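All protein chains of the complex are present and in place, except for one that has been dropped.
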Amino acid sequence: MGWRRLTRNPLSFAALCAIVVIAAAAVLAPWVAPYDPDEPDAERTLSSVSWRHPLGTDEYGRDQLSRLIHAGRIDLLVALSATVLALTVGTSLGMLAGYRGGWVDQILMRVIDAVMAFPAFMLAMAITAALGNATVNVVAAIAITHVPIYTRLIRGEMLKARETEYADAARTVGNRPHQIVLHHLLPNCVPPLIVQATLAMGFAILTVAALSFIGLGIQPPQSEWGQMTAEGAGYVVSGEWWLVLFPGVAIMVTVLAFNLVGDTLRDILDPRMRGMR
Amino acid sequence: MSEALLEIRDLTVHFATEDGIVEAVDSVSLTVRHGEILGIVGESGSGKSVTALAVLRLVRPPGRIVQGTIRFDGEELLSLPEDAMRRVRGAKIAMVFQSPRTALNPVITVGRQIARLFEIHQALGGREAWQRTLDILGLVGIPEPERRARQYAHQLSGGMCQRVMIAMALATSPRLLLADEPTTGLDVSIAAQILDLLRDLGRRTGASIVLITHDLGVVAETCDRVAVMHAGQVVEVAETRALFAAPRHPYTRALVRSIPRVDREVVMEPIPGTVPSLLAAPPGCRYAARCPLVQRVCDERPVLVTDEGGHAVACHAVVLETVVARR
Partner (left out) sequence: MGFGRYLLHRLLLVVPTLVGVTLISFVLVYLLPGNPALVKAGALATPEVVQDIERQMGLHRPVHVQYWRYVTGLLRGDLGESSSTGRPVLEDFRQRVPATLELTLASLVVAALVGIPLGVLSAVHRDTLLDHGSRLLGVGGVAMPSFWTGLLLIYVGFYLLDLAPAPLGRIAADVPPPTRISGLYVVDAVVTGNLSALGSALHHLMLPALTLGFAVMAPLTRMVRATMLEILESDYVKAAWAAGLPRRRVVYGDALRNALIPVITLFGVIFGFLMAGNVVVELVFAWPGLGHYAVTSLVTKDPGPIQSFVVFVAVMYVFVNLVVDLLYGLADPRIRLR
């Protein structure tokens, strides 16, 4: 239905292709990367862009291109897991709050408000620090900060839909509450959910990169784009620019791609939100 | 016969949309005489508002005035440079919009919105402009003008907002006032007051008024002459009394017939069909699809034919009838 329009727009088509390429590279990393990412090369430490090492090498002589590709796996994996987790939990909570109403709704909303009282990144930082630096914890931390978005969205749709005759009609035909919710009300929510989730991928990647940059997220020897930037940060003042540039480009291109696709999806699937461009 | 104040000839306005070109106004010709109240009546989408916007050259992309001439007081408006046109707007030709509350700026006091027009168009100083503002608010029937002038649009009722709009329009004594659905959304009694106000002010200042509406009742009450528009074209023009007593165009007749009357058995006769899409408009008569008198010749677009009494109709059937009747 909307697929054609997604591909018609040249910008979003390019973005979609970028996502496919990046995802493919991440999945096929061991086969695509020219070198073993952890293999040091004592003779070629801190060498700049060259034919042999298109993205240069770090202080141990490790090939940056290979590291970049492998690091992409972590970034995408974390972002994807966090988004899926947040989507599931957030939607369930939203359905609960929206359909049940009453004090269940009130309590849930107070909790959501309290969570939203923290700037998302601060909360993610604090949660990661509290739970420890494992990858799982990073996923959880990001997921927690994203849950409120989905909860509010679903709750809003539930509240609206409850008022309409749609639900009443379904009820009179004899459907039981959870049937009504699942089969009738939920399908309406799918388009905005898809849009949010796509945009959330971008935020998730930025968050995991920033967390790792600070030292709170993914730890060595696992490589991650933000962490690679942190490793290269010290060398910027002495002119070794490639260590910092390429991981950042990787982050930017990936996030940009998700944002563009998300924006286009928003235009297609939910014209009401179009004013927010 | 005095020369017309406003003469529109063959005005055509197109809108470029994603799905193609919409011919919103098609070869429309109208005349407004000095001191008269002309009503333009038609369903929504008939092109009446666009015509008014075109007179003020307010048609913005994706809309475009494709052809036509608009002569106001002897001057051709469509070829005026932009700043000359700006001096015409609001000063010589003014417009009153429907939904008065949204047509007023919510964050500027209503008094200020009127006063600055005096400052801009008549180069009056602050104090004098404010005094004139108060005067004109009184003129349009707003009680306690000093207090009201300092208020904002949301603090006034719908009827009062409309009066403010009229005050704004008349501030600089324009020769022509375009009123686009001035009574839509207003209470019946308030609407009646507004119409009285318009008629009264028109008579007092000698301005001509073009009253755009879909409500035949309003037209019957207030207008000297009426033009009926359908699907972007003018189909009939006549003096009000003549139009209602003996409507000629099939569309007008259907419209008049559909007005519920107190003295007759109410038989609701809706007009069959719907307004044709202006996207792929039929080349001939645009009413053909809904017309009981449709014939082969209606494939060709009918021209407005005026009789000695000044009654104009664009309909092949009517013309043929007259010809037959004369023999």
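The chains carry the letters A and B, assigned in the order they are written, with residues numbered from 1 in each.
Here is the rule we use: a residue touches a chain if its C-beta (ideal position, glycine included) is under 8 Å from a C-beta of that chain, and two chains touch if they have at least 3 such contacts.
All values reported here derive from a predicted model rather than from experimental measurement.
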Write out, one label after another, the shown chains that touch the chain missing from the document. A, B
Hidden-chain contact residue, picked from the options B:79, B:105 or B:274: B:105
Out of A:74, A:125 or A:189, which residue would touch the omitted chain in the full complex? A:125
One chain isn't shown here. Among B:54, B:129, B:142 or B:168, which residue touches it? B:168
Candidates B:86, B:199 or B:257 - the one touching the absent chain: B:86
Omitted-chain footprint on subunit B covers residues 56, 58, 86-91, 94-95, 97, 99, 102-108, 116-117, 120-121, 151-152, 154-155, 165, 168-169
Extract the touching residues of subunit A with respect to the undisplayed chain. 110-111, 113-115, 117-122, 125-132, 202, 206, 209-210, 213-216, 226, 229-230, 232-233, 236-239, 241, 244-245, 247-248, 251-253, 255-256, 259-260, 263, 275-277
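Quick note on the criterion: only the chains that are shown with their structure count from here on.
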As a quick test, compute the distance in whole Å between the mean CA positions of subunit A and subunit B. 55
